[in-house]
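Note that one protein chain of the assembly has been removed; the remaining protein chains are unaltered in position.
Let's look at chain A:
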Amino acid sequence: MDMNEIKEIFFQECEEQLAELESGLLKMNDGDRDPETVNAVFRAVHSIKGGAGAFGLDDLVAFAHVFETTLDCVRSNKLEPTQDVLKVMLKSADVLADLTNAARDGGSVDESRSRGLVKELEALANGELPSPSAAAEAPAPKAAAKPVAAAPAPAPKPTDDSGFQPVPFSFDDFGGEGDAGSGMPAYEIIFKPRYELYSKGNDATLLLRDLSRLGEMTIFCNSDELPGLDELDPEGAYFFWNITIKTDKGEDAIRTVFEFAEWDCELTVKPVEEARAEATSNDELPMVPVPFDLSILDEAGAAEDVSGTAAAEAAAAVAAAETASNVTQMAAAAARVEKKESAAAAAAAASAAAAQNNAAGAGQTIRVDLDRVDRLINLVGELVINQAMLSQSVIENDTTGTSSINMGLEELQQLTREIQDSVMAIRAQPVKPVFQRMSRIVREIADMTGKSIRLITEGENTEVDKTVIDKLAEPLTHMIRNAVDHGIETPEKRAAAGKNTEGTVRLTAKHRSGRILIELADDGAGINREKVRQKAIDNDLIPADSNLSDEEIDNLIFLPGFSTADKISDISGRGVGMDVVKRSIQALGGRINITSKPGHGSVFTMSLPLTLAVLDGMVVTVAGQTLVVPLTAIVETLQPEASAIHSFGANHRLISIRNSFCPLVDVGRILNFRATQANPVEGVALLVESEGGGQRALMVDAIQGQRQVVIKSLEANYTHVPGIAAATILGDGRVALILDVDAVVGASRGQSLKAEMSLAAVG
């Protein structure tokens, strides 16, 4: 494995970490104050920083470091994660993502943006609140219970009378590490290994010995959490250490000692003033061992009667729980000591902690090359076809009726179906990453336009084929931009209309009858129908006297060359209209619809296939050939009557459908399968609606039925064939071609299919 590969893996991991970071921050933004969430966020930034350091990506490291420092303040409860703090952090996450991308693709990032953020982050880390108004309006659920940044933190009160005393810290000088006091700066460290540390073969003693090399060290072992013998898990981790060290190596050097144990222990490193450190080491440190209280044993025994396993679990979980927050840590300690009322509470805490750990452990994934998955899908497709062929021939040859062969075949059929489903599921992924990306876009545009927007996502765990997800991002981005820029009004207008000044954009994904439905709803002004109509008339898109329903007017915005924006803004109106959105959705085999209510907003509804590998098709016969017509293109099928067919000019024919005339296109003729046009009365007409607008009646000889077909590429071994979108393999093992309806309709307009065809067919 060469360096580039390793780097590639790092960037892949970065993507995951960035997603984790953003989702964590968003969760916190919604009021989640779970220490595990904060930890996850911190961890994400930390991992990126670590990896970036290894590859010498200095810009990334520098930014991640500042970000990490600020996050650490949140982690250690010095900084209240108010909405305004989180706003800065979300922006920082965006910049971090940009820096990562720049490092990967060799681009650059607007330096003023990152520099500004660095200042903001540093200010936050130094305890300067973003703005007073922000602090006032931000919810501060734990404000009273927690030391507030910038104020010297009072020592947390002992939580019980057990003799356990938390270590008091000074937060005064956190920002300037290493320069506290005169002479050698001192640090207070709480090192609390978890069970995992030992299980991975680490030895706390070695770490402590390493630490002692940094300078003069005072160390106390705290055995407060040592349970009674009957509860003792011989493999558990119960001791923790309070360390005071005087070193000029700096906080980073201390953290480096614990680098490899970082996630398997709770580690708090705080610089203290020397005098203070002196004092604490003499008087305040909880060096008083817990008196061995026999009552603990009794109670534990009693508790065991009631919920023996729960108590045991509790003890293990207290050791294992990943709770970096001191508050939680103390609470856990308190819970253990105050056994009387705490057996149940501890059990609850334990199960909560266990649930957390489970949540973190869930969703294990492996990374697989997409080619391998595709190959597997191909093979399974073959298996399905083979199995069908086998069944067919057995049925044809079997005269005895029931036989063990039939039973075996049935089982084979079931197994194949199951394998097919599971293989298809491998490619399926939740739409979450795309949705998450949208939240960033909403933030950015809201910032640019000075609007206040709240993005609500629902059903982000809905799964779709990866290729669909990848291709969804672009149209969705465009629609979100539109919704925020055009859809939602300015706060002033909203206030005037009696709405909440904060606009809401709701992005929803759900499964509906074998397709995925994605809805984008905004509570903005809705479509200004009069304006849209006027614009369409101005642009010659509709006749001035046309009588359109509201719905038809709404759908005008999907026409090419349509933009309701009065002026071209930075955000939208760059020549990419909703027609492009519609086209990309259609390219995915999907449909898009809009409903709008003036004053109440608009809803865009996209219906997409779950996978691009499979297509719903109408299997038809044309000139002895079997073709597949995508079902999404077909509006209706009809049996033409002789009276409905009208000749038009020398070569054209029209079919009258409910008093309108629609050009008739002979598929067999246009694909050059036959020399003359077939008699329409003997065939079936498929009324199709093409991308370029306009309906056509496609003539085919017969309809065989509807079927789901697996799409196969023609280009891989052959070449692009005009009029043919792709190929598929039918149950009899033969190849059938999938009709490119748009190209055929285009050809009927006079553009020759053959002209595009290169002379040599293969190559």
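In this text, contacts are C-beta pairs under 8 Å (C-beta built on N, C-alpha and C of every residue); 3 or more make two chains touch, one makes a residue touch a chain; residues count from 1.
By definition in this document, contacts and distances are computed from a predicted model.
For the chain that does not appear here, its UniProt entry gives the protein name "Chemotaxis protein CheW", which is one of "Chemotaxis protein CheW", "Cytochrome Complex iron-sulfur subunit", "Nitrite reductase small subunit NirD" or "Nitrate ABC transporter permease". Contact with the chain not shown here comes from a single listed residue; of A:K7, A:R506 or A:K712, that residue is A:K712.
Which of A:Q83, A:Q625 or A:Q695 touches the hidden chain is settled by the complete complex: it is A:Q625.
Take chain A: the residues that touch the chain left off the picture are 378-379, 381-382, 385, 625-626, 671-673, 712-724, 727, 729, 733-737, 753-754, 757-763.
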